[in-house]
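A single protein chain has been omitted; all remaining protein chains appear in their positions.
Every chain is named by a letter (A, B and C) in the order it is written, and numbering of its residues begins at 1.
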Amino acid sequence: MKVGVVGASGYTGSELLRILALHPEVDVVAASSRRYEGMEIWKQHRFLKGFYSDLKFCYPDLKYFEECDVVFTAVPHGEAMEYVPQFLDVGIKVVDLSADYRLDRVTYERVYGKKHKDYREAVYGLTELHRDEIKNANLVANPGCYPTCTVLAVAPLAKMELIESVVFDCKSGITGAGEKPTSFTHYPTLHESVNPYKVIEHRHYYEMVQELTRFQGDIKISFTPQVFPGSRGILTTAHVFLSGELSKREIEAIYNDFYSECYFIRLQDEVGLNQVRGSNFCDIAIYPTSERVVVVAAIDNLVKGASGQAVQNMNVMMGLDETLGLNVPPLYP
Amino acid sequence: MKVGVVGASGYTGSELLRILALHPEVDVVAASSRRYEGMEIWKQHRFLKGFYSDLKFCYPDLKYFEECDVVFTAVPHGEAMEYVPQFLDVGIKVVDLSADYRLDRVTYERVYGKKHKDYREAVYGLTELHRDEIKNANLVANPGCYPTCTVLAVAPLAKMELIESVVFDCKSGITGAGEKPTSFTHYPTLHESVNPYKVIEHRHYYEMVQELTRFQGDIKISFTPQVFPGSRGILTTAHVFLSGELSKREIEAIYNDFYSECYFIRLQDEVGLNQVRGSNFCDIAIYPTSERVVVVAAIDNLVKGASGQAVQNMNVMMGLDETLGLNVPPLYP
Amino acid sequence: MKVGVVGASGYTGSELLRILALHPEVDVVAASSRRYEGMEIWKQHRFLKGFYSDLKFCYPDLKYFEECDVVFTAVPHGEAMEYVPQFLDVGIKVVDLSADYRLDRVTYERVYGKKHKDYREAVYGLTELHRDEIKNANLVANPGCYPTCTVLAVAPLAKMELIESVVFDCKSGITGAGEKPTSFTHYPTLHESVNPYKVIEHRHYYEMVQELTRFQGDIKISFTPQVFPGSRGILTTAHVFLSGELSKREIEAIYNDFYSECYFIRLQDEVGLNQVRGSNFCDIAIYPTSERVVVVAAIDNLVKGASGQAVQNMNVMMGLDETLGLNVPPLYP
Partner (left out) sequence: MKVGVVGASGYTGSELLRILALHPEVDVVAASSRRYEGMEIWKQHRFLKGFYSDLKFCYPDLKYFEECDVVFTAVPHGEAMEYVPQFLDVGIKVVDLSADYRLDRVTYERVYGKKHKDYREAVYGLTELHRDEIKNANLVANPGCYPTCTVLAVAPLAKMELIESVVFDCKSGITGAGEKPTSFTHYPTLHESVNPYKVIEHRHYYEMVQELTRFQGDIKISFTPQVFPGSRGILTTAHVFLSGELSKREIEAIYNDFYSECYFIRLQDEVGLNQVRGSNFCDIAIYPTSERVVVVAAIDNLVKGASGQAVQNMNVMMGLDETLGLNVPPLYP
């Protein structure tokens, strides 16, 4: 299977290359970067020395990707819509890691503040929720990292229409902010700190609403993101207020049932980010009280929250085993 | 003024010594540690070399503290009640950093699972809320670190009886767990992780209830603690659901009014733990939406969350300027 | 191929399980832990949930390992010598990760301060230096983490007998100290610190001497270890004073030649620990001056410095491709 990566110099791009290096059915034949065009991949991504030895960054031009079966677009939102139609037009399947195809047109244009130049239907690539649609999709909109972690945390309860309101308090590693240095990602800004940002207005909120209201229309969702001192990981603490009281056993039964076919969801007694690092797993622990249920979910933001899920979606689109190339234990500790 | 510290080998003990070294009116005349009895202070606390050069750890026996005006008891809960009555009986004022005198007897015995051997009235030492009582107190029960940060975050709203429910999602540095090595405090356990613990059952919850229901009886309080990779700091994200909608301006007016006499409360546009580290400040930022108000509050858990507030309380008890010895800028970055 | 792990509850043990989960030719049939005997592996190592689902910790008794082709002994020094002869006697090959078989008897007994109960010849498992002997070995003594990184850093220069003296200044992640909590591994001890330890007297020194003097008898070696705030990784800064002046080009030629058959050695322009994390690579960069050559080498202490190299040695012993199961890119960033 021939695969291309548009935007291979950023973190989600290099993470795709890292993951695909282990994929038994994939041959990466093109990886683009305008900035590093012509340079060997490993000269920019030194950690990849020994891999992709013959591959150089190409310009993101269709001609370099023509033989691909699938292309991943790992570019900023607003840019993906420039590339995606070109690939689809020549019959190449696309997994887009940007936000460009995740929302309906009206919401997208309001939230991202720009006209959509290529609005079209795409399947929202939260694999565990949309597997059957993904099988037949030509374009999958890979979810944001926060929506992945938060929606997976409470989807089983939403499907049973049990939720009155939920507060998602999320803690993310700083790689979610990308590889461009800013004062926000400056080492001393984050060292021994926890920094809230976009406290009441993060764009990923709208993906959560879209996905959870598919199950239950009247959920009241609150979301606050924060960065913690680490590169990788999102921990979601979901404070869920239910419409009725349920025992721990009942709740666990609901989760086990909902995720019975989902290899990458692991119900655990306790979760911590270091027990999912580097893997495509989403670990979930449940703590019920008489007043609320606390659901804690953990993912690696660059794997299940981005490039790993993108590969998972590719596997499903291409009729492969969903876990192919992804069945790797976390790097602990 | 002569001061003693019972339990000077742990983190709150050494932090008291650090802070008191800068206090212009204080002379530390006794510091006890059963484990290090007879050893020079700085040989155990190497960072203090050059300070307290003539002071050795004594046994925690009353006779070594008899000339003290104030004693700080920085020992585990259950132990403080052994010492406190001895000091009070001979007219020494006490600031107790343990949990032994913070709660009413029934709650204490239930939550801490033991009979109270010395139940008596004490003033709860959240200075900003109980300043006038502290002035006349002989025994101040210094608050827990989480109650300090969470109660300060929302007290102004509670006083106006505006809160329907509040979720406190707290992130703490690991020094809150003390200086004894455990698997929880083991470096690799916390590195690049965020670890929830006592997710729905932390003892500090009862202090929050006690203090906030003084203002408003019907608040629904939820609390979940987590540790982040750092030594110092507590960041509280308070998700507050109000009974009515208020503008940012109105809320800020409420806070400014409530804290108008409180030097150590700083309303900020943004907060991060590194902007309070090493100081007695509690920084607060407010983010209102139509659905909830997010209040973010940050303290150094060892200063405003423990030893700094203890010194602040001592200042008030002794009729000194509340800020004496504490008016130190944070260590940024 | 059937494989066993004695001592599977510590960091090197769980790292073996992590790595072997990816090995296409290996079936782990026994993993022992006295402390967790009878418990499912993943209940202790939660990050492994979904792997080894049917495997429980066994008691470290020969009978559970009898069908193994190879056993890894990942127990403290002094203990390995209790197990190793039992396995060898029944024809099971052993890779021992302890120090018990790395040194000659006299040196061992002096440095480790105890009688050796099972002294015998073993091949020192620094794969790049002893590959041919390992092919025929029944017992491989897997090297210490520091010797692996330091010896690989300068072996090519030693082989050419070019070194007058070398100072190895090493910075290690804290997992090297094991999974047992101590004041040394306590989170606040290491946070934002760099802590030298055993500054002039670390036991690994003798392995460095043994290996480097095989090439050049008169090298003067100095070694100082330090821990930095991180879980994984050893960075060696080798300050090498040569007997003559060489150009960068000449030195690189020496390294390229020496390591021409070594997949896991990567000469780089720059090295950092995050470009080898989670992988079996040893990255090396060379900075020559007229006075000294600085060679910087980086490994993951748990992979190339322990369990990864152990699997590499197993591959060689069993006639497999050396890289099998280990050809995984580092986890960056």
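Simple rule for what comes next: a residue touches a chain if its C-beta (ideal position, glycine included) is under 8 Å from a C-beta of that chain, and two chains touch if they have at least 3 such contacts.
Fair warning: this is a prediction, and the values are worked out from it, not measured in the lab.
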item: Residue touching the undisplayed chain, where the options are C:Lys2, C:Lys56, C:Arg214 or C:His239; value: C:His239
item: Contact footprint on chain B, counting only the chain that is left out; value: 11, 14, 17-18, 21-22, 45-51, 175, 191-192, 231-232, 263, 266, 268-270, 274-279, 281, 283, 328-333
item: Absent chain, residues of chain C that touch it; value: 167, 169, 171, 173, 188-189, 191-196, 199-200, 220, 222, 224, 226, 228-233, 235, 237, 239, 270-274, 277, 285, 287-289, 291-292, 294, 296, 333
item: Touch residues of chain A, complete complex, unshown partner; value: 11, 174-175, 179, 181-183, 185-192, 229-231
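The rule is short, and it goes like this: only the chains that are shown with their structure count from here on.
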item: Central chain of the complex, centres being mean CA coordinates; value: A
item: Mean-CA-position distance for chain C and chain A (Å); value: 35
item: Chain A-chain B separation of Cα centroids, rounded to whole Å; value: 39
item: Multi-chain contact residues (two or more partners), chain B; value: 188-189, 191-192, 229-231
